[in-house]
Structures are given as structure tokens and as C-alpha cells.
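This is the structure I have questions about; it appears just below.
As you look at this complex, bear in mind that one protein chain is not there, while each of the others sits in place.
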Amino acid sequence: MAVRVGVLGATGAVGQRLIQLLEPHPEFEIAALTASESSAGKTYGQAAKWRVNSPIPDDIAEMTVTATEPEAVPDDVDLLFSSLPSSVGAEVEPTFCEDGYVVSSNSSNSRMADDVPLVIPEVNAEHLDLLEVQRDERGWDGALVKNPNCSTITFVPTLAALAEFGLETVHVATLQAVSGAGYDGVTSMEIIDNAIPYIGSEEDKLETESRKLLGEFDGASLTHDEVEVAASCNRIPTIDGHLENVWVETEDPLSVEDAKTAMREYPSLDLRSSPDQFIHVFDDPDRPQPRMDRTLGDGMAIAAGGHRESTFGLQYNCLSHNTIRGAAGASVLNGELLLENGYL
Amino acid sequence: MAVRVGVLGATGAVGQRLIQLLEPHPEFEIAALTASESSAGKTYGQAAKWRVNSPIPDDIAEMTVTATEPEAVPDDVDLLFSSLPSSVGAEVEPTFCEDGYVVSSNSSNSRMADDVPLVIPEVNAEHLDLLEVQRDERGWDGALVKNPNCSTITFVPTLAALAEFGLETVHVATLQAVSGAGYDGVTSMEIIDNAIPYIGSEEDKLETESRKLLGEFDGASLTHDEVEVAASCNRIPTIDGHLENVWVETEDPLSVEDAKTAMREYPSLDLRSSPDQFIHVFDDPDRPQPRMDRTLGDGMAIAAGGHRESTFGLQYNCLSHNTIRGAAGASVLNGELLLENGYL
Amino acid sequence: MAVRVGVLGATGAVGQRLIQLLEPHPEFEIAALTASESSAGKTYGQAAKWRVNSPIPDDIAEMTVTATEPEAVPDDVDLLFSSLPSSVGAEVEPTFCEDGYVVSSNSSNSRMADDVPLVIPEVNAEHLDLLEVQRDERGWDGALVKNPNCSTITFVPTLAALAEFGLETVHVATLQAVSGAGYDGVTSMEIIDNAIPYIGSEEDKLETESRKLLGEFDGASLTHDEVEVAASCNRIPTIDGHLENVWVETEDPLSVEDAKTAMREYPSLDLRSSPDQFIHVFDDPDRPQPRMDRTLGDGMAIAAGGHRESTFGLQYNCLSHNTIRGAAGASVLNGELLLENGYL
Partner (left out) sequence: MAVRVGVLGATGAVGQRLIQLLEPHPEFEIAALTASESSAGKTYGQAAKWRVNSPIPDDIAEMTVTATEPEAVPDDVDLLFSSLPSSVGAEVEPTFCEDGYVVSSNSSNSRMADDVPLVIPEVNAEHLDLLEVQRDERGWDGALVKNPNCSTITFVPTLAALAEFGLETVHVATLQAVSGAGYDGVTSMEIIDNAIPYIGSEEDKLETESRKLLGEFDGASLTHDEVEVAASCNRIPTIDGHLENVWVETEDPLSVEDAKTAMREYPSLDLRSSPDQFIHVFDDPDRPQPRMDRTLGDGMAIAAGGHRESTFGLQYNCLSHNTIRGAAGASVLNGELLLENGYL
């Protein structure tokens, strides 16, 4: 029997992707859609300007949107997917958790909190048990789990694959798609025939979230990894797909072939949304490319290529679909992990 | 009285920009236009598909294009600007130099040769005197001077400005415009809603040309600088303007303010095509941007911004107009330097 | 048992789409891939630069490409899909037909020939029987059927839906995607931040092919329809999806609601590649849009919207996926029609 789920912030860009992924999902059944006060009471079809390129499902269009507050969500809903603006998320997510809901959240608030697991299932599923600590400390019946920022999700799996060589330093430059900023985040006047070498507070996310994701959880507390990361973030005129240039220096010697093999063999999981092949490694030096490769594994795979011995350590490029693997799909995958691990 | 000049490879993208810059130039007078065999004998208007966004000058349109060989160029022409494909340049540029012509070339062939000066006038004008060595060794009446690759020209001036702090390591990721590949270099199917993380042999150019440009000439030979450079190059959907993310580590401490001051105060020259302000430094973290800032100083300035203390050393972004400062304008500026220094 | 088929011109843009559509097709089995002399003898993986955004199927990659001539194609192949350049098609397609092959061709040659059926199955399936005339006249065992140009396919179905009102005049302006010109047809320098109000001989195709498609076949000969069509064609910076603005004047009064109903109710077919809904009609005035709506019906549907009473008659917009419904998918659908009608 399917778990009844809700989407907090259902009308936004990630909310729409969540609905697109959850509606056909055999383990989940959408039972609640919330949005801001101004949308509450409307049907979803009225409240949302649907912009995903598959038609809005009829039954979803007819659901009534509620306010984003625990009282408005049916009690038999067990799992909430949250794509709220971070300021809203910071305020309301804890009220849902107190009320007993398990929240799988894409919002950036609380990602770095000591007792909040930040999870990419293939990379650090074992961090999920930090929820025991969280429940103890906060006295929650519910739980709050986060997925990282879309630009972090893109390169951390490739680092995880190389961790056995002893990660020391990482430089990463990102070429990020406009969808990462939401539907209204980047105007056309800003980006056509242009690039913007700045995304507010993004560089910090790559630098800190990566260390938490690669850290060790000993059953009681989490120690962040010591790899040092420097990030430079750019917005470019692509719709979907974040491309990243990475240089990594390791303790142990790391050849191009070692790196490709480690990435290719890095295991995927058995979760329903896991791709068969987690990291696709290209031999062709001009791949991966956003438009060509973002839909690998239905948008849930990571692509890597261009491996080359650099002046400093190893250099390569990686890519993921920022609104699927990097946002909505990441939250759904965490939901599947919560289900498998008995948290629902 | 104006120096009579010619353009080798006049029908291509850089050739057209050269004509656009040379036609109104008070010190130079266009007296020869060469192209491939198939164009020889046609008027320039017939031979070239003019694609610069100012109308083709009437007198240029009516000039007869000749083959690219010394016999086809009038003897009273003193200076040749070359934008030939590098394989052609490698073959024919020396024949012009033997024949007494001075060649200011944008083509990539011979850039790293020991006796060929590779020059950005504001950075290493003194390297020009390597021409004495060149003439001695090769027995040429003419001379061959090169400007670097467009992606190299963008970041080397900012490094030159920081050289006093002792350059140690540089990581540079480039976001390059399609015009850098010539009119037919990148198809629309390849680049719309996409990015390509690879430009053939480009990374090597940034890594090696930068060391030559920053090197020391002692009157007899040139010693390359020891700064270690790692480059990662990307093509993005912009028309003009290469944007670069740079991380630099220095021997001496280098603050954000030190770096900005050093760049702002890095001197320009008195050459006719020199911009008043060589390096424009932005305080606004989201600048420079290609479409907004590529025409600073009529396309001959460098722009920099986003200075930030990084996990490793200092981080910033820089930009230049790749077909003006990075190609045609670079060759013209070298021509002006040759004139000023008595090589014509 | 699947019909064994071949693809003539398999390495080009439409050829790759054909393979993408045919490879999983239950009624067809790919048994031959042809290309130009220079590719013959190579594996398809070597010969083609695969640029469709799904991975190249392994068994296809390993097939050997042959020259485009009847002797090179196995005899047990019954049906050939042709996406040859029209000058090549004009030369070699008849040789295949003489040799007994049935050819479903997307190439523009012979489309207007009196004895060559030009078919959109949902619109004029009955024209297929012109093949009897063709075989009689030409003495062929094989047969040649054509699908129209991608820009013609987009608007003709909507006209067919309105035919009962008596079509008199049509003005159509097209906004066409770059993929319509093939992989190398439009350079990035030509189209980024730009539009080109001209596509060679395209306007003529819309004006004449539409009259043939809407014409009447009496069992012996085909009479073209008398609707008068004026077309103006533009290339814009989109990857896939031709959008068209149409004004139509009819003999009988035609209201917005009449037109929308006629289009919505225009029947689809039972062929395997037919979409469930042939023409999708939008009420939202800003639809259809290329990126949002080109994949309706897996790229085989037509979308229409923006219906409005104009100063002259009725005005609306329509859209189709130019490389699926407008090219490769159109040929496959004609292949399915040939199979159903016993021509194989």
C-alpha cells in the first residue's frame, strides 16, 4: 500500500517537478499540496502556472491547495516533501516535525545543523541514523532530512568515488543552468548572450556541504571531512543541467584510469529512483554536455568525463540534472531511503 | 604618412575584425588582402561573407583579393597582419618574413618558438627585442611577432598585475564565446541550451603561453616564468567575450584590496589602440559579464571582479573581448608597438 | 515477424532520429545502414557522430555501414527509409525502386511529381494508392512515397481540419528550429541573439506541398487543392519545434469555437506511431510553445492555440516537432501505412 505524501511549496519549480515524479510513483500517493496563503483554497490547476513539459495530471489539477501549516495537512499523511523558500522552510518545517511528520526537504535551511542528516543515498545513506540523535534532542515524533544543493550533488558523488585515494584539495568551477534559480530567478535580459560569474551564497554551499556529506557518523555525532574545497559559481544560458570543472589532489597517486574505474564502479542502490548506473563515465573528452547528457538515468545519474592529468593532480568534468537529481529527485530518493530504513 | 599594411587571411572572422579596426586607423593603410586560392582574383566583396555588424567599407569591398604568397603582395607594403589557419600560417608566414615583411600574427603556429616574441604590449613589450635574436638566427629582413591565444590574453594581464606578490599556482576555468572558434567553428545544434567542456588544445595554450608572457628577456634569451598554471576550458552560448574564473596562490600575502589596487593601477600604454584604463575592476560581485562588459575600452580593456579570499589564496573573475583584445585588436596593437619601436 | 528495413543516409540528423525511432519498433528491424562512400565499411559507431540525446544502441553501433546503392543492401530488406540530401536522393532513390525496394523518403526530391504520393497518413492516406499509377508508369517493382517538408507538416493538418469550411486563402509565417537545417546547417554565430528571415526554397514548399496534400485523388490522377497559400519563413534560436502563425479565410463562416472543435475532433489513426490525440488544442493564448509542447504524443502530435478572430478570417498558431513528426517520424508513419495497406 502506498505511503500518503504531501508536497510543501507545491506550486514552485521544484514543487512541480516533485509532482511530476511522485504522481506515477508506486510507493507514494499524493494526498496534500500546500502553498502560500494566497493560493490556499484554490485548485492546484488554478494556483500553479504549470511549466513542466508533460501535461499536468488531471487528478492533481483538481486537488485543493492548502496553507503550509500542520493543521491543514491530513493526519494520515506520513511523509512531506518540502521545496519551500529557505526562510519559510526554516520557520515551518520544524512545526511539521513536531507534529509527527517526516519531512524530506530540498530547502537550504538547516542543512548544516549538527543533528540534521544531509544525505545523498548512494554516498552517505548511513548518515540517516543521525535522525535518532535528532529525535532525542528535539523531542520530535517526526524527522527532518535534507538533500544538498544542486551544485553540491553534482560533484560530491565523484569525490566519494575517489575518497579511497585520500582527498586533499578540490577546486571546482560551476556552469549552472537557469532552472536552478527557479522560474523567475534569472531574467532573459540577464542571461541571453551572457554569463553571470556569481550566484549568491552558492560557493559557500559547495565548500561546506561537501565536507559534511563526506564526513563520518559514528552513531552519535558527525565529523566533517577535512578535504579543502574552493568553488567558483557561474550562471550560463542553459535550461537544465549543471556542469562542473573539477581539479582534485589526493594523498595517493591517482591516474586517469584509476579515477575512471573508481567512478564507473561506484555502486548505485536498489531504491526505486536509483539509476542502474550511478556515474556514467565518458571517454570522449567533450562530454558530458548539459543538453545531451542531463537525462541519463531519467535525470538521476551523474555524468563524468574529460579526465586528464593536470598541472595539479587530476582534472575532470561532471554533470547532473539540477532539478531532478539535484532537487526534486534527490528529495524523492531520500523519501525512498526513509521508507526502506523504517522511518515511515 | 600611413604605413601600408596587408591582411593575410582577410576573409575569415578575425580577418574581418582586422579590416574593421584597420580601415579607420590613422597610422595604417590597407593595401593588400590575401585569402585562399579559390578567392584570389575576386573582389573582397565577392570573396568574403561580411558578418561584422558594421557595413563593409566601400573601398575595401572593391579591393582585389590575392593569393597568400609574397609575390602577390605589393613591395611597398611593410606590415602584414596574419589571421591564417595555423597550419597555413606555419607554412607561409616564414616565406613573407624572408621576403622582408614584418608580420604581426594572431595564428597559433610558432607562438612557443624560442626566438619568436609572444607579446601583450602592456605586459611584456620588452620581449619585442627578441626580434634581434630572431633576425640574427634566421637571416630574415622581416620579422615575426605573435600575440597569444584569446583565452590567454584574458587572464595574463591580471596575473602580471599580481606578479609583485610572487605568483605560485594558478587554476583557471574559462567560459568562452563561440566567436573564438571562427564563424563555422561551433554549430547551433552543438551549443544552444548547452555547454561544451572541451576546446581542443586550448588548455595547453593557457598553461604554456602564460609562462612565456610572464617570463624574463635578458637581451639574449627568454626564460619562462615558473608559475604553475592549470586550465579547464568550456564553450558556452555567448557570441563574444571570454569570461574566466581564476584562483591564484602567491608567495606573499595577497588581500582582496591589494589585488584590486594592483589591477586598477596596472598601467596602460600610449599606443593608439590602448584603452585609457587597461584593467577595469568592479566592486559589484556579479561583474564582469560578457554582454555587459566586453566593449569596455572599445573592446581593448580587461575587466575583473568578484575578488574574494578563497580556501586557497585569492579568487576572482576576468573578461576580455575575444575577437578584439583577444585576436584582431591584439595584432593591431602589436603592429603599433612595432611601429613605435622602429621595426617598420 | 518484423519487416527488415534499411536507412539510406543513416549518419545525418534525420538518419539518427530514424534509428532512434526504428530500433525499438516492434514491426521493423534495422538490417541495413547506408551512407556516403567515405563511411562505407566502417561500423556505424565509427561513421556517425551520434548526437541524439539517448545513447546509441550497442547493436546499431556495431553494424557495418554500406554505400548507398542497391547492390550493397541485402535482398531480404523490404523497406528503406531515406533521409538523403535531395540531390543524392534524386539520383539513387529510383535505382532502389527499380530494384524492388519500397522507399519511404523524407528527401525533398520528387515530392511534387505527379505519380509520387506525398502523404501525411492522418490527412491523405488515400493518396497512397497513387503507387498503382506509379508502378504502372515506371515499371517498378518497388515504390516511392514521400512525406512533406517539416514546415508543411506543421500547418497542413490544421488546414485539413478546417477544409469543410471551404479554404480560400492562407497566410503562414514560420518560426523554425535550427535542427531543421541538419547538424551543421546553422552556425551558432548566425543564430544566437538573432533570427534569419529566410530559408532557401522553404516558402515555396509550404505553398505548393500543401495544395498537393489537400488535393483529391480519383484513382487515376491527383488534383491539387485550390487554396492559395503565402508563406514567410524564419529561422530562430530554438533546437526543435517549428511554430507557425496562420491566418485562414474560408468560404463559410468560421468561428473560433468551430475551428477549435474541428481541430480537436480531427481523427488520429491506429498506426503504431500515431498519437492518441492528433491535434492538441490549447485555450491558453500563449501556447503552443516549442520547448513546452514539441514532445506531445512523443513528438508525433500537432499542437494548436491562440485562435482569434482576425481582421481577415481566423488566426491561430500551430506547432510540431520538426525532426520527429516533421521528418523521421513522418517517414516511419508512412512506412507503417505502407505495411498496413499491403505494399510490403
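All chains are identified by letter, namely A, B and C, in their written order; residue positions are counted from 1 within each chain.
As a convention for this text, a residue touches a chain if its C-beta (ideal position, glycine included) is under 8 Å from a C-beta of that chain, and two chains touch if they have at least 3 such contacts.
This is a predicted model, so every value here is computed, not measured.
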item	value
Touching the absent chain when the full complex is considered, from B:36, B:169, B:295 or B:311	B:295
Option touching the unshown chain, where C:163, C:236, C:256 or C:269 are the choices	C:236
Touching residue (missing chain; options A:187, A:201, A:221 or A:261)	A:187
Contact partner of the left-out chain, one of C:193, C:216 or C:252	C:193
Touch residues of subunit A, complete complex, unshown partner	13, 51, 178-179, 183-193, 237-239
Touch list for subunit B against the chain that is not drawn	51, 53, 192-193, 239, 291-293, 295
Footprint left on subunit C by the chain that the document does not show	169, 171, 173, 175, 192-198, 203, 207, 228-230, 232, 234, 236-239, 243, 245, 247, 285-292, 305-306, 308, 310-312, 315, 317
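Here is the rule we use: only the chains that are shown with their structure count from here on.
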item	value
Most remote chain, CA-based centroid, reference being subunit C	B
Most central chain, judged by mean C-alpha position against the global CA mean	A
Intercentroid distance (Cα basis), subunit B paired with subunit A, Å	42
Mean-CA-position distance for subunit C and subunit B (Å)	47
Two or more partner chains touched - positions in subunit B	192-193, 237-239
